[in-house]
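Here's a slice of the assembly, chains where they normally sit.
Order of writing sets the labels: A, B and C. Residues in every chain begin at 1.
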Amino acid sequence: EDVQGRADPRNLAINKVGICDIRHPVSIAQRVGGHQSTVATFGMYVNLPHEFKGTHMSRFVEILNAHEHQITLESFKAMLGEMTERLESDNGHIEMTFPYFIDKYAPITGEKGVMDYEVSFIGDRIGDRIDMHVEVKVPVTTLCPCSKDISDYGAHNQRSLVTIRVKAHEFFWAEELIDIAESEASCELFGILKRIDEKAVTERAYENPKFVEDVVRDIATRLNEDDRFRSYRVESENFESIHNHSAYAMIERDKDQPNG
Amino acid sequence: EDVQGRADPRNLAINKVGICDIRHPVSIAQRVGGHQSTVATFGMYVNLPHEFKGTHMSRFVEILNAHEHQITLESFKAMLGEMTERLESDNGHIEMTFPYFIDKYAPITGEKGVMDYEVSFIGDRIGDRIDMHVEVKVPVTTLCPCSKDISDYGAHNQRSLVTIRVKAHEFFWAEELIDIAESEASCELFGILKRIDEKAVTERAYENPKFVEDVVRDIATRLNEDDRFRSYRVESENFESIHNHSAYAMIERDKDQPNG
Amino acid sequence: EDVQGRADPRNLAINKVGICDIRHPVSIAQRVGGHQSTVATFGMYVNLPHEFKGTHMSRFVEILNAHEHQITLESFKAMLGEMTERLESDNGHIEMTFPYFIDKYAPITGEKGVMDYEVSFIGDRIGDRIDMHVEVKVPVTTLCPCSKDISDYGAHNQRSLVTIRVKAHEFFWAEELIDIAESEASCELFGILKRIDEKAVTERAYENPKFVEDVVRDIATRLNEDDRFRSYRVESENFESIHNHSAYAMIERDKDQPNG
């Protein structure tokens, strides 16, 4: 007899039950074509109606094993559907987070380097509806407008981490969100820079000072202009080079809500 | 002239702007009386109306410096009010997270040890309303009912981390939430155990097997019975001793919502 | 003119200079044949003689980019040689750490799962000599002999992390170290276990209690018997299920030292 299948007398449904902190090799479709091999950390959950004592944890792992190759937004949705059915649940939630690599070319010499980002696919199935979110974490340079304005020379700048999470019903590439983040910072980062490239990025940042508030506003403006993105949250955390703490700003919007 | 004070043409309000990852010594009132010195990490944010270019980051730090001693739930509310006023904002949000120590006595020998927990105070001011949340992270033992049931001897068990976050309008101690988490696990943890104590906790866990689902349901039952707690979220993450991943469950409820 | 190439008047050589915390996709040769794609974090360093002001940071990244595919212990040594030559140094040091996945089969049902480990290659070039270290971090189950001995039933057990670092001049597979760690714990972990498998691992751990001291001694005994391993360090950290702290033990030995 199966302990998990026993009736439960407490009359309490569970919102989410499943497994987390599980790593798996995956292959992700790229905008430039082909697939990229990387390693993802998964969380996989379903709801549990009040009448069941427990879920079947090993089934989550079986579903993960069956889908390990070539994950796309489409196959990710299929995994979400399969999970809720095999676990006999109404609702399901899968999150996968992975480092993602993009070839970038130094601005002057064109030398090829590699930049790493953190990308997440987040899927929610609530009854028959599936909501897909994509999140990107994009490291950038920010240069302080106040410091530039008041100083006779120089301006403090630092690495910042921009996080964009969007919900969309139409297809888009995670690379599109990365492009937006990089183009709205003081400057983007590169894997490799020769001396003449370093001059270019130093001057570009100095010409383009932005507060943490400016970064999230300029990104939000871009997301407002694209109807595919139905809701979003934009954050920037600036690891201040003059303090041992961070400056932070966040804008969120749901276009499908009244006043949204 | 102050760059942050300039008018902003983008017509975009910012939901949260401020500082984070800032550490500060604090002193916390204890249920047993007196205060306890510890170290907190703060996040402090306000909203920024669309017409302002930037907030004044240094004011957040000034408010933090002015309140460093003997933080209680009351003085924490006062800091929240002061912050929104000095930053000329409608809404404000402060989070502080700190290790918190409680003397515990071994179950048989009574030897005194110390247990450490992670506690957070989270305050939201939205216009004239202030909502206070308290969160505790409580490490416990869980022992698997299925493993006990099917095995001729033994049962796998492990350390688990229970997280409880509640909203309340009436006063309560973080220690009350810790008590609930510890009493509803298979067994609580101790800083020090002699041999005869180790026998007691081993047997107590074996007599009291609980799935991750049981832990969150039994804690939710306790929170349902206490009218001071108006909303809650209960999570448990079990660091499975037979897998390299975790089992997880979560229940949340808002009693003040229709059907809540 | 190149600032880094200037003469330096301080007369101080630098032991290690280079880049760290850089992620790169890699492909690793497997004992079962073929290669596995994963993501590595690198640290790459050389010494800097006292007469030079600075090293050339971009060259490290160029070397990394040139070697991104199919890293073996052999190609790793080649990268080490190329780095010290291009940086015009006597000594060089490269560390790469990556999650590594191995298919494992549940002990009774034989169901196929995946286990993840953390593996590091560490290479030192000192003049003409190259020393290669391999480190594996292997999660296992440990079950407490004292708890079993004194209790009428049950025994506390938990996930533990075994770390083995060895130096060898002859070839060996990281998988061999993982095998040793798993076979000398109370029980090994699995990605997936059905009910009948869970019975098997529960009972195996109960039949095989080990203190943290036993785990490192039994692994050291195995490493002592294999002449390929010239020096080693064995650690185990047990995330005690009855405490909020860890038990830890370590044995290290250099067979090539007098009395080693």
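Throughout what follows, a residue touches a chain if its C-beta (ideal position, glycine included) is under 8 Å from a C-beta of that chain, and two chains touch if they have at least 3 such contacts.
Values in this document were obtained by computation on a predicted structure and should not be read as measured data.
Engineer: Taking the 3 displayed chains as a starting point, can you state how many identical chains form the whole complex?
Structural biologist: 4
As a working rule, only the chains that are shown with their structure count from here on.
Engineer: Identify the chains adjacent to both chain A and chain B in the sense defined at the top.
Structural biologist: Chains that touch both chain A and chain B, as defined above, are C.
Engineer: Give the identifier of the chain nearest to the protein's overall CA centre, each chain being represented by its own CA mean.
Structural biologist: A
Engineer: Need the CA-centroid distance for the pair chain A / chain B, whole Å please.
Structural biologist: 25
Engineer: Using the average of all C-alpha atoms in each chain as its centre, how far is it in Å between chain A and chain C?
Structural biologist: 30
Engineer: Could you work out how far the Cα centre of chain B sits from that of chain C, in whole Å?
Structural biologist: For chain B versus chain C, the centre distance works out to 35 Å.
Engineer: Going by the touch rule set out above, which residues of chain A reach two or more other chains?
Structural biologist: In chain A, 23 touch at least two other chains.
Engineer: Can you name the residues of chain B that touch chain C in the complex?
Structural biologist: Residues 115-116, 139, 141, 143-144, 146-147, 150-159, 187, 189-191, 193, 195-196, 198-199, 201-203, 205-206, 239-245 of chain B touch chain C in their complex.
Engineer: Flag every residue of chain A that touches chain B in the complex, lowest number first.
Structural biologist: 3-4, 8, 10, 12-23, 43, 45, 48, 53-55, 57, 145-146, 149, 211-214, 216-218, 220-221, 237, 244-252
Engineer: Mind pulling up the chain A residues that touch chain C in the complex?
Structural biologist: Per the touch definition, chain A meets chain C at residues 2, 23-25, 27, 36-39, 58, 61-62, 65, 68, 99, 101, 111-114, 116, 191-195.
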